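Partial complex: the chains shown occupy the same locations as in the complete assembly.
The first chain written gets the first letter, and so on, giving A, B and C; residue counts start at 1 in each chain.
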Amino acid sequence: MTEQGKKVLHQPLGGNDMPRFGGPATFMRLPALTLADPLDVGIIGVPLDIGASNRPGARFGPREIRDESRMLRPFNVSTGADPFGSLSIADIGDVPINTFNLEKSVAIIEAHYDKVVAAGITPVSIGGDHTIVLPILRALKKKYGPIGVVHVDAHADVNDHMFGERIAHGTPFRRAMEEGLLDGNRVVQIGLRGTGYSPDEYQWSRDQGFRVVQAEECWYKSLAPLMEEVRAKVAGGPVYISFDIDGLDPSFAPGTGTAEVGGLSVHQGLEILRGCKGLDVIGADLVEVSPPYDTSKATSVVGANLLYEMLCVLPGVKYS
Amino acid sequence: MTEQGKKVLHQPLGGNDMPRFGGPATFMRLPALTLADPLDVGIIGVPLDIGASNRPGARFGPREIRDESRMLRPFNVSTGADPFGSLSIADIGDVPINTFNLEKSVAIIEAHYDKVVAAGITPVSIGGDHTIVLPILRALKKKYGPIGVVHVDAHADVNDHMFGERIAHGTPFRRAMEEGLLDGNRVVQIGLRGTGYSPDEYQWSRDQGFRVVQAEECWYKSLAPLMEEVRAKVAGGPVYISFDIDGLDPSFAPGTGTAEVGGLSVHQGLEILRGCKGLDVIGADLVEVSPPYDTSKATSVVGANLLYEMLCVLPGVKYS
Amino acid sequence: MTEQGKKVLHQPLGGNDMPRFGGPATFMRLPALTLADPLDVGIIGVPLDIGASNRPGARFGPREIRDESRMLRPFNVSTGADPFGSLSIADIGDVPINTFNLEKSVAIIEAHYDKVVAAGITPVSIGGDHTIVLPILRALKKKYGPIGVVHVDAHADVNDHMFGERIAHGTPFRRAMEEGLLDGNRVVQIGLRGTGYSPDEYQWSRDQGFRVVQAEECWYKSLAPLMEEVRAKVAGGPVYISFDIDGLDPSFAPGTGTAEVGGLSVHQGLEILRGCKGLDVIGADLVEVSPPYDTSKATSVVGANLLYEMLCVLPGVKYS
């Protein structure tokens, strides 16, 4: 499907060539390629959920989101983006995590993304639980240096530990900061809310220079103005987008592990991602979709759409 | 139940006469009558879904929406409308479509609605997929001439073909325009969004004189102002209301076949329908509810309510 | 666990001591205590649903909401409230209602709450259907005199009867008013909407001095301004909070018995409860969660959060 050494602008398999419910169960029915293929962007599944503290199931995120991505067509009618006409994008499969050992899995993921980075492929990842962002950032840091982050989530994920463990889905951004992976002054966390173990749950984030946008700050309005501020904050260096589906309210995304009420709307989620246009996005992920709790499959549909919108704001994408 | 030749103001069976979960599974537990009965308005089921391109299941829309309409009481407390005290309304059953042959089904539907029109009955239809609007418009056109449309949907449904077929759930408004069924300058499409096969998906609609209201234009606000514009646009002739449930965001209506994120809220859906008051509404439909994907039955409840609101804005309905 | 005669500030069992999915299935994994224990506040389950007119299932509300409350942590990060550091709160189990006899159940509940009141415990109740508020108010009235109410609901619940019965889930506030349990001028009903048996469904409420806030009055905006008015209205005496989950739109709370579209958002629900801070709240309930219709468990998660927010606005709770 790809000529050795030359990038091909792969198109998703269209609904007039194969009915939507047929064809390969890859992301958007793109070709299933490998790290060895010449690509600008690779969709990667990371089916890890043993870092989750409440409901499991995110291990099935990659399979279900790919399945429900089957409806997506190539053009972004709302924004004019044409990702597949601009970049060479394919689905490059899953990371073979060790589902019995979280620590080893984190090492496996880091090693895998080292190769992704070495291949010059921008990774757009489908989780899996949020633990995966730590090894991904480790790999990206080696190439790019400290990274700015647009982080959408109900939780800050900056716990020092969970049940005594330093690696789990509630700790990655603390570890990342400690390890120098992040440029704290270029980090924004949007959608934080809920109950906590202390009244100053977000102080640590603020102490690192992060901009914390609590969910209440977002209610009932467009986030376009906020995104102007966000772009100003995170610009000037490489930026990573990490979107925990539980940043959205459970009415939009019930299929997740640690649901918190009062979250963002999917419209706001779209505005956040569309508002990242122009940033130097070096990678992105969509995590914490738990299909066993997604009885209507609506969460996987949302996840697939958010991943598509991430593709649309990658550097080099042309707009009509 | 009906005296020959004289219209009766049928009331829904009340919850103090039969518990809500008993009684006939007709729409709002109205009498089950036929085309031969003297009626102003007929609720008609069209259990067709072989025009659907992704998930099927809309064939069960009529049964499930009727079932979940059992809670509806006669008065519209929000608007003051009293449809059953104003018009003779009954459930007149289903169209016997041929589920193995889309083309024949379209012919069966047209013939059926020819009889509905001949009987002087205003049809309020429960789909079924959106293909059904084409034969319904064909039948109405014969009586009323070119029709204005208030069309709520995620998709414009103006494809030239799908998989080479000219008749399918993504093409009816193109066919209707080509056949002269519509008065293009009196057509409004609300809620359009999502991905497309080209960046100018809505240009064809605009070229016909349609007013296209993309979903983004609606976010975070009341649509009452928009409906003033809509009324001005579509007034001056017969108007048909076609409401594809996927016009709403999947958080409000997960049980549908081709879900698109970022849609209208049900509150906006109510405003759109309530905003049609005063127009010369000659028919209406609610399509694309797919019960197998409506695990909590919320979509059928929404569908039943929207159908009720359609009844409330028919000409001749009295308001308190 | 409690020293005889001395109140203990019970903490919910934390996620670092027992994983979220283990431990006792009490509310927030608090200790399971009894009326004989010295407490400020008792969480009480009332598993009654034979007062429901459409879908049953609220009998499982107490078990499911407790189960899904397992994720809640002690501090309210959004408001700074520290209920467990301020008050002695425990789960004091269920009322042994008679599921075959509604009248007897109402008597059992009243007798049970007489003991709760006698023990000086503020009841925060998990329904069950809305019938339960009548015997609860009866018991509270004996101690406090006529009570003001913040009532969130899709329905006014002021029917004179249902199917000829004076006691059912659609009549409690009418009975309460007739029995002198309420201070009508300090009652607010928020979220009312839907269809009715008459066009003036809310007139009776208004005639009693209630402030009726129809759902439409709430759409698309923050309810913080409304809550200023509400506080002014209900202040000056004991206040009870009664939150029927169907006050929220079904997109946020599909798992309920008599769903009505066009309701409040969960964000508005949070604002209403947070807006009760400062009132003399003497009890509260969350009713009508029906787990069999809550396929994604989102409704139980919402219910658990709303109950937590009720704890946060009880008199005596400290804020950081």
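Definition applied: contacts are C-beta pairs under 8 Å (C-beta built on N, C-alpha and C of every residue); 3 or more make two chains touch, one makes a residue touch a chain.
What you are looking at is a predicted structure, and each value in this text was computed from that prediction instead of being measured.
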Oligomeric state of the whole complex, in copies, if 3 are shown: 6
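We adopt the following convention: only the chains that are shown with their structure count from here on.
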Equivalent-chain rotation between chain C and chain B, CA atoms, steps of 5 degrees: 120
Centroid spacing, where centroids are CA-atom means, of chain A and chain B in whole angstrom: 38
Touching two or more other chains - residue numbers and ranges from chain C: 220, 251, 295-296
Residue ranges of chain A in contact with chain B within the complex: 14-16, 19-21, 70-78, 80, 82, 220-222, 251-252, 266-267, 270, 295-298, 301-302, 305, 308, 320
Of chain B, residues touching chain A in the complex: 53-55, 161-164, 192-202, 214-216, 219-220, 249-251, 254-255, 258-262, 293-296
